[in-house]
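Here the complex is missing one protein chain, while the rest keep their positions.
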Amino acid sequence: MLAGERTTNGWLALGSTFSAEIMGHAGFESVTVDCQHGMFDFHQMLPMLQALSATPATPIVRVPWNDPAIIMHALDAGAYGIICPMINTAQEAKKLVHAARYEPLGGRSYGPARGLLYGGADYFEHANAEIVVFAMIETREGIANLDEILSTSGVDGVYIGPNDLALCLGAKPGSDFTDQRVVDTIAHILARARAHGKFCGIFCANGAAGAKRRAQGFDLVTLGHEGSLLASAAKAAIETALASGSGLDGSQSGY
Amino acid sequence: MLAGERTTNGWLALGSTFSAEIMGHAGFESVTVDCQHGMFDFHQMLPMLQALSATPATPIVRVPWNDPAIIMHALDAGAYGIICPMINTAQEAKKLVHAARYEPLGGRSYGPARGLLYGGADYFEHANAEIVVFAMIETREGIANLDEILSTSGVDGVYIGPNDLALCLGAKPGSDFTDQRVVDTIAHILARARAHGKFCGIFCANGAAGAKRRAQGFDLVTLGHEGSLLASAAKAAIETALASGSGLDGSQSGY
Amino acid sequence: MLAGERTTNGWLALGSTFSAEIMGHAGFESVTVDCQHGMFDFHQMLPMLQALSATPATPIVRVPWNDPAIIMHALDAGAYGIICPMINTAQEAKKLVHAARYEPLGGRSYGPARGLLYGGADYFEHANAEIVVFAMIETREGIANLDEILSTSGVDGVYIGPNDLALCLGAKPGSDFTDQRVVDTIAHILARARAHGKFCGIFCANGAAGAKRRAQGFDLVTLGHEGSLLASAAKAAIETALASGSGLDGSQSGY
Amino acid sequence: MLAGERTTNGWLALGSTFSAEIMGHAGFESVTVDCQHGMFDFHQMLPMLQALSATPATPIVRVPWNDPAIIMHALDAGAYGIICPMINTAQEAKKLVHAARYEPLGGRSYGPARGLLYGGADYFEHANAEIVVFAMIETREGIANLDEILSTSGVDGVYIGPNDLALCLGAKPGSDFTDQRVVDTIAHILARARAHGKFCGIFCANGAAGAKRRAQGFDLVTLGHEGSLLASAAKAAIETALASGSGLDGSQSGY
Amino acid sequence: MLAGERTTNGWLALGSTFSAEIMGHAGFESVTVDCQHGMFDFHQMLPMLQALSATPATPIVRVPWNDPAIIMHALDAGAYGIICPMINTAQEAKKLVHAARYEPLGGRSYGPARGLLYGGADYFEHANAEIVVFAMIETREGIANLDEILSTSGVDGVYIGPNDLALCLGAKPGSDFTDQRVVDTIAHILARARAHGKFCGIFCANGAAGAKRRAQGFDLVTLGHEGSLLASAAKAAIETALASGSGLDGSQSGY
Partner (left out) sequence: MLAGERTTNGWLALGSTFSAEIMGHAGFESVTVDCQHGMFDFHQMLPMLQALSATPATPIVRVPWNDPAIIMHALDAGAYGIICPMINTAQEAKKLVHAARYEPLGGRSYGPARGLLYGGADYFEHANAEIVVFAMIETREGIANLDEILSTSGVDGVYIGPNDLALCLGAKPGSDFTDQRVVDTIAHILARARAHGKFCGIFCANGAAGAKRRAQGFDLVTLGHEGSLLASAAKAAIETALASGSGLDGSQSGY
């Protein structure tokens, strides 16, 4: 599914199924439906996943919490990957895996609603192998237990939320993450994931940050939050439109 | 309300209330909820208008058609301006005005749901004066009847949809509108609106096009379609992230 | 269905299915789902009608316009009565009846979705007899053509929207409708309906106005708009709570 | 798109996006989203069309009425075919075509929201050729004007709603349509469509009726209404479960 | 409420309020709204329960998890029964009961929204007695602790999900459950429930399986998943329509 190559990932927060399709066709290898900080819940996540199914992008869900009911529901609704926030211990990582994997690897309840449609009648045979599970490392406790979390069977990788990471290290969110503690911790997490042979993903504010993270070796690089992309584009359009010296008057306009 | 100065206008098509707020805070003087080609109807238009009420932007609705039921419903739901597609004759313009104005200027039915909340108990006293009505000129018939439409009492201005205008003139949509017939017709419409002392608005694909239209003298300049802004931003982010020679490796990254 | 006795009618404008149930259980003989000035459309009207089905109240829909598609859809969704705004001529009244009645009385398209569930397999046999059709008289043209409208076969009665009626007579909406022109016209409409042996209904702002209208002989008396009832109740509660001299202190409170 | 071979068509009335996917994967060549008698409107039609995009079935929309705003909106939302009820005259057929075709064949307004995503950037070039337009013949007037309707350029075929056809001929709906007038009229419509080289489609209550219609030569054969399929299946399951002599007791059950 | 006789139960997974009504009128004594594997959450569960209130079927909710917030919310929204997945210990069973019963039997928070409407002002007096609580036994741990779970005061019965049961026993889901371990365990659970004088319910794929389970003595027998019923019916209709030798041509058709 996620072939281990360096993947660009889109990030859905607006709760629009039309936008989900736009992002799914934009060129990302995967698109994540963010049920934690995104402005929607299962009711809108479902048609967003359905809309993504008609695009080339692999659908991932960032669940709001390490809650088995929600993780299982997202998988039944068609998520091919789960990003779970705030994994602090190996025990929490095991709980996450338990919710995301069928027997004998876990205890996911059987009832793969959409899975039988897009995955076929043998969905059950392949689900454990195909679904990717990311644990988010974003607390002091999570950093301290990083190796144990990475050692947890069934965890495919870790995902870094730089804002929460910065917060727990005493830095500020929304910054450019140049605080040395943040820089070092991100490098540490990436190195440990590499050492364990697991994926490492990270949220980036935009394409430029994403380029740097890809160069650093991250496997899954999120390229900006849907709302931020739109807000930036809107503000840039206004700025362009209002710029003085636009150099055109009606008589000579090509329009 | 719309003070006649050159206004930048945002354009909502995604059907997201969160996105409506983002656009309402982006800096546009007005934001239009597009119920014609946007991927939503009244059910989602309502909370989008409610979301816009908490932003500095004036909410406009592009109705799907010259249908009094829909025009009145959009006004009851809080639109301060109406853009109505496909106005072809003075009779159609009068029908539009009839739907958008209370007695004695028209026949809008009384029941201004949200109007009583954001406009106050005296909403009725001010509604006719405050609400702006734009007729879209985008057919051969509409062009032929332009002066009669502009002469219609209660029509505040005209709005140009360049794609449909191009189509009716034998040019293609989605182009850069450099076809001379399109250029001339747009200039003609703007000139006639000026001559009648009425507003002239136009849809522009992006900020650069908007700058040119402002320079040409358009009063209301739409700066890109929400979905296009997002798609362009997403594609640009991917391109940036994938660009070779990003010049950074893990050892020296500032991140 | 509506047995011709003087009926109290509730009025739904909030778009809440829970509120629909509350109103349906409040004691009204009928409850009207207002799709014209109410803040919802078919998408929310459907579950509101479904919610009303479990209450003793007969569900009526005020459609937004004399549009056959919408009238038929409302009936398929379970309306037992239709109130149609802005009926101005006998021709418009016939169009309304055509949409609301099956052959041979009209041209309603067959596909009575919910009708087969709550009305039984023989819904078709009874629908024409059971469904009540009200034409709203609220324009000068409608008043002028009142007798022709009342003579239209298939129109069961007329319904008065006093606000629009006041507007078209040169009075103001939201008043107490003591303007003599309004008083006389309402009396005239009621008298003509009586003369034709048809129902006459009217919207009243509250229970006191409803009592007067019942005393005048109106058959269907709407007792306040859902939003107004709530707003008044909320403001009264605040006033009560803030009133000085509430006469209680903590030491002696019965609470 | 619709290759002219005899096509089985599914029919969506429940308003569930999950059900849309189930039906889209069931084996139908096309699936029709019924916005006329189905219990939903645009708000739910959109995600149903999005869900269908990930299935092999071609999405068709039965619009509620010959209303250009709704027809254009359905096409922008991704319909590849339009079935329009109650087409009675050549003039109405032309109005239908005008709404469904871009210039120069019609006057469809440009703004193909989802079309640009699933159809590609050149959607405009292909839309007129790919989209299929069916006029429903289901009134006496429509039958009388059948040849003119079939002669209308841009109408690809006719579609028969047997219930309304029966009604207008004096028969009852929901019957098995053995009334000779209905039998003859259906045969007549099919023959005339054949003579004009146009498609002929028909609604059938179930698979057995569909087999007969296919044998008669219909091109597009709808196989039961989603709600009826479900209701029948549920009732059959109950009957089976309650049948006496189920022949099993606990001691010998294979379960 | 559930009178202890052998009950047929419908199962809602599509998230359609119209479908809920269809199933509620199909003849089931109870209908379960499946919030665990069904493709919806509270937002759609509410109008589904409202729709069921107008049918003869008793509404049950399968909650997604043993989460007191969700259990209480489902009860406030009108569930008369709760089926809770993955009950593994007596402690978990007690937690379930605590959420579903008011003082003094449990700790359900008071605020019975819809309960006051359909249950009357004295809802509180009867709720503890009327609401039925089922614990699902579907894990090895649950099987091991079966007697303790059945002994828990306030648990009215157990409900078997054969798929998860099969999985935990090393068999496959979706099979016909003829694996001897599954057969024996189901028989064991039924026998122990009988011994404790409690209800025993089970999910069955279709009516035939339901007949067998009824013969075995199950009290509550679910007859197929809404989505499966529909998918099977649709596939059967296609098969019938496509079958060669349908033996009819146009000239002799009864249609």
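For reference, chains read A, B, C, D and E in written order, and residue numbers begin at 1 within each chain.
Quick note on the criterion: a contact is a pair of C-beta atoms (placed from the backbone, for glycine too) under 8 Å apart; a residue touches a chain by one contact, two chains touch by 3 or more.
Treat the numbers as computed from the prediction; the structure is a model and nothing was measured.
Taking every chain of the complex into account, the chain not shown here touches A, B, C, E.
The residue touching the chain not shown here, chosen from A:85, A:210 or A:224, is A:85. In the complete assembly, the contact with the undisplayed chain comes from B:114, out of B:62, B:94 or B:114. Note on the undisplayed chain: of the listed residues A:13, A:26 or A:113, the one touching it is A:13.
Mapped onto subunit A, the footprint of the missing chain covers residues 13, 36-41, 43-44, 64-65, 67, 70, 85-86, 138-139, 161, 163-164, 167-168, 170, 172-174, 227. On the side of subunit C, touch with the chain left out of the figure occurs at residues 8, 10, 13-19, 22-23, 25-28, 39, 177-178, 183, 186-187, 190, 204, 206-217, 221, 223-224, 226-227, 229-243, 246-250, 253-255. The set of subunit E residues touching the chain not shown comprises 41-43, 46, 67-70, 72-73, 76-77, 102-104, 107, 109-114, 121, 124.
We adopt the following convention: only the chains that are shown with their structure count from here on.
For the pair subunit B and subunit D, chains touching both partners: A, C.
Among the remaining chains, those touching subunit A as well as subunit C are B, D, E. By the residue-number overlap criterion, the interface of subunit C with subunit D counts as different, with under half of its numbers used by both chains. A comparison of C-alpha centroids places D closest to the centre of the full protein.
Note on B-D: its contact pairs, compared by residue number with those of A-B, B-C or A-D, agree for more than half at B-C. For subunit E, the chain with the farthest CA centroid is B. Look at where the CA atoms of subunit D average out and do the same for subunit E: the two points lie 34 Å apart. The residues of subunit D that reach two or more other chains are 13, 17-18, 22, 25, 39, 41, 43, 46, 67, 70, 113-114, 227, listed in rising order.
Viewed as a network of touching protein chains, the structure does not reduce to a path, ring, star or complete graph.
Inter-chain contacts, as defined above, occur between A-B, A-D, A-E, B-C, B-D, C-D, C-E, D-E.
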